[in-house]
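A single protein chain has been omitted from the complex, and every remaining protein chain is retained in its original position.
To keep things simple, chains are lettered A and B as they appear, and every chain counts its residues starting from 1.
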Amino acid sequence: MANKPFAITLKPGTSLNNLTGSWRTARPVYLDRLPPCNNACPAGEDIQGWLFHAESGDYEQAWRALVENNPLPAVMGRVCYHPCESACNRGQLDSSVGINSVERFLGDEAIRRGWKFAAAAAASGKKVLVVGAGPSGLSAAYHLARMGHKVEIQEAGPLAGGMMRFGIPKYRLPREVLDAEVQRILDLGVTLKLNCKVAHIEQSMQDGGFDAAFLAVGAHIGKRAMIPAGDAAHIVDAVSVLRSMEGEDKPMLGRKVVVYGGGNTAVDVARTVKRMGAEPIIVYRRTRDKAPAHDFEIEEALQEGVMIKWLSTIKQAGDSSITIEKMALDDKGFPQPTGEFETLEADSVVLALGQDVDLSLLDGLPGLEIKNGTVQVAPNMMTGHAGIFAGGDMVPSERTVTVAVGHGKKAARNIDAWLRGTAYQPAPKHELAEAGNLNTWYYSDADKTVRPMLDIIRRQTSFDEVQGGLDETTALFEARRCLSCGNCFECDNCYGVCPDNAVIKLGPGKRFEFKYDYCKGCGLCVAECPCGAIKMVPEDI
Amino acid sequence: MLKQTEGSKAVAEAIALCRPEVICAYPISPQTHIVEALGEMVKSGELPKCEFINVESEFAAMSVAIGSSAAGARSYTATASQGLLFMVEAVYNASGLGLPIVMTVANRAIGAPINIWNDHSDSLSQRDSGWMQLFAETNQEAVDLHIQAFKLAEELSMPIMVCMDGFILTHAFERVDIPSQEQVDAYLPPFDPRQMLDPAEPISIGAMVGPEAFMEVKYLAHAKQLQALELIPQLAAEFKQTFGRDSGGLVRTYRADDAETMIVAMGSVLGTIKDVVDEMREQGHKVGVLGIISYRPFPLQQVREALVNCKRFLVLEKSLAVGMGGIVATDVRMAVRGTGLKGYTAIAGLGGRPIPKTSLHKLFLEAEQESLEPVTFVDLDWDAVNKQLERERQNRHSGPIAENMLHDKGMSTAAKFG
Partner (left out) sequence: MGFQTVKFYQTGTFTVGNRLLAPDERSVQAGEMRSNSISSGHRACQGCGEALGARYAIDAAMAESNGQLIAANATGCLEVFSTPYPESSWQVPWIHSLFGNAPAVATGIAAALKVKGKHDVRVVAQGGDGGTTDIGFGCLSGMFERNDDVLYICYDNEAYMNTGVQRSSATPPAARTATTMPVGNEPGNVFGQGKNLPEIAMAHGIPYVATATVADLRDLEYKVRKAMKIRGARYIQIFVPCPLGWGTASDATILMARLAKETGTFPVFEAEYGEVTGVLKIRNKLPVEEYLKPQKRFAHLFGKHAHPEMIARLQAIADRNIRKYGLLQDQES
């Protein structure tokens, strides 16, 4: 520059000497917010985290991220009621991301490709007994095994799976899917003892030399209702019916089958019966919108030809018919009898009124607290008896496969800590990524992918799976509908929109950094970050 | 090569010999013939490797030249009068940025009243613009000064105006020696810009400069012109070597050795003055002439040296600082300050008013006799002026001065040129 005119002519880029960061009164900072889907997932899955990998087509990495929290994605992708999708921020834009369908795709892909879990950590030398091979027990076994503990599952039934096998019908959960995911857990070195009912927990622990136990015996005793019935009346409970579907001897229910109850179990039984060639009628005392069953299940049942009598109770059961009374809802929404009666043909009545827990294995166990037929546990899932933990349907909570899996994980972490003589400290929760944190302008319109459904004739006559899965294209599409709430997905917006070039791009997978020497604190990066992964914090001046 | 040709055409040919790369032009009398000729030369291929741009105004003409010069192209334009004023902002900018643009000013009066004829008010209005200004006495000198101008401008990285009297020179057919291309090439090297817009070496030209450095920038421009005072005689000497002709320089004297009365002037009027001086010399009057070629930078020392031995001097100039008097005279007086010399100013030839020898005779004699007023308006129609002044004394709203005076003079319409 020596020979250039003084002052008029300047060297390029010399404004870098001028540190405009001193103008700032607030600074942008990157953060990870908790996506509402993750927050809503009872199994504590990092949904946004595994979708991130699925978005780039790296399904194995996605699956591996998923199974960090939940070892049963193929099952989850079929039976989970996906509260994550109800919480999904995209629902406020068009419709929620089909998280569950992508999860199923990943689960199926893993089975198809034979992906195995990463090897367990170094052996801890501790032995843990898991009672019950339902989802909760399997989940706990999986996590404990990966932590290096020796795990043995003792299961009363002839096969693993619990209600996933003996409750949920095949047409919703094909057994080969369940078998594959159970086997993968066993492949970690978990011992499964079938037909091995634990009668006395302390005894069993002592016999096997276990250091701790996780109880997950579920709720299997069908609730009875007081129905005046003739001797010839054929009354059975839903759980038994469904269980017997798994055995050699299929239940004999006749042609006209009345199913009593309005929950998912009632619907499952009715749809199962329909597939066996009978004519099911569900009788429920309240209205459709008050029914505990998920509406989509009711809808599917109706499509398949299941009849439903709303606002009806069974007054009396005979050998080939029943009498029902019409009900009316009072101001508070409770059904009240009307005195109006009707007779229905019925070869049998199936009671689907819920289940109670068989707590006999706990008889005499000191320290235990039982309330409303369930075992009370502390926040760390431990019962009142040290070293004995419990979860799933047998503890007070929502009774779903997903909650059961979540309990299993949580219990495993606490058992692990307890075995090591410490207490498990969950990582502090990030602040929630709410819809208001997002700049949704940046997401293009993309309707949710509808999963294919089996044609109606085959739905009425076979136990083939009703709902199809996504293929690679649709799964990728669906994954990419994710807004990545609260977590940087490297869209380069902050890097692009900063008028002061105060954002450094660190390269693929490394996200970004602020150059505070130059950032003037305008907040544009925060406003234009699509997913709300930056926030402004005041400078202390 | 000797040629009988129009001044504008001769200058155009000289410019072409200097291998300009970008020429921008906007028409205004009396500059038109120069750029028309250049345009034709570019079109015909006679002047190769040159872009001729017909711009939409003089402001654009100078701006285009700023751009092309900054991008490293030898750049030329020409204008006069209103045109020069229309580009003023860019004129200052070109010098401020140190861009060696060469511009011919075909000197012409400034309106209102609009007038197409010669005087020096236009380029003198740009006295402080930071441009150098060289005044040609003849068309031969106009040709030669343009060749020197490119060299001077590019050596200093400063723009320069070559001033030649409108019509009197631009439209006059005279014998001119047009140099050969080899001669010009030998004298004028290719343009090697001091700074250039170039992606290979990016720079930012035209920064905003505040009080912390503005004075220094201005002083440096001043220092450049002081350097030019050294360089101009040097280039004239080199010119003589190559072309065998005395041309240019800072000042030129005529019959000055024993002169007691010196006549100081710029431009073509020097020819008439020399004729009158010759006649007066024959009659025994000790009169001499000092012609100023370099108006900016103003050669204070050379002017002083030329005048210091006379008894009195008269500055005859084609310009008027309204409300003050002479413009050139002010500078000349500055040059001789402290000498006690008697100095007179004569304002002549404004708006193309002829300057006849008889009037100069009379004027110079009065100067010799020291009977002149400090400022004399040569051949002013006192009758018309006094009548108007009288009218104005009577009535403050007396109509446009120009209209009234034309009426008094028995003329009803103004000439239709523009």
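We adopt the following convention: a residue touches a chain if its C-beta (ideal position, glycine included) is under 8 Å from a C-beta of that chain, and two chains touch if they have at least 3 such contacts.
Given the structure is predicted, the values throughout are model-derived calculations rather than measurements.
Shown as candidates are A:159, A:353 or A:446; the residue that touches the absent chain is A:446. Residue in contact with the omitted chain (choice from B:90, B:110, B:251 or B:316): B:90.
Only one of the listed residues, B:56, B:128, B:192 or B:257, touches the absent chain: B:56. For subunit A, the residues in touch with the chain missing from this view are 7-8, 10-20, 23, 55-57, 441-444, 446, 472-473, 476-477, 480-484, 489-493, 495-502, 505, 507-509, 515, 517-518, 520-524, 526-528, 530.
Residues of subunit B in touch with the missing chain: 21-22, 24, 49-51, 53-57, 59-60, 63-73, 75, 89-90, 93, 97, 197-199, 201-210, 212-213.
Quick note on the criterion: only the chains that are shown with their structure count from here on.
Work out the mean CA point of subunit A and of subunit B, and you get 92 Å between them. Only residues 1, 3-12 of subunit A touch subunit B when the two sit together in their complex.
Within the complex formed with subunit A, the residues of subunit B that make contact are 96-98, 157, 194-195, 202-207, 209, 213-214, 216-217, 220.
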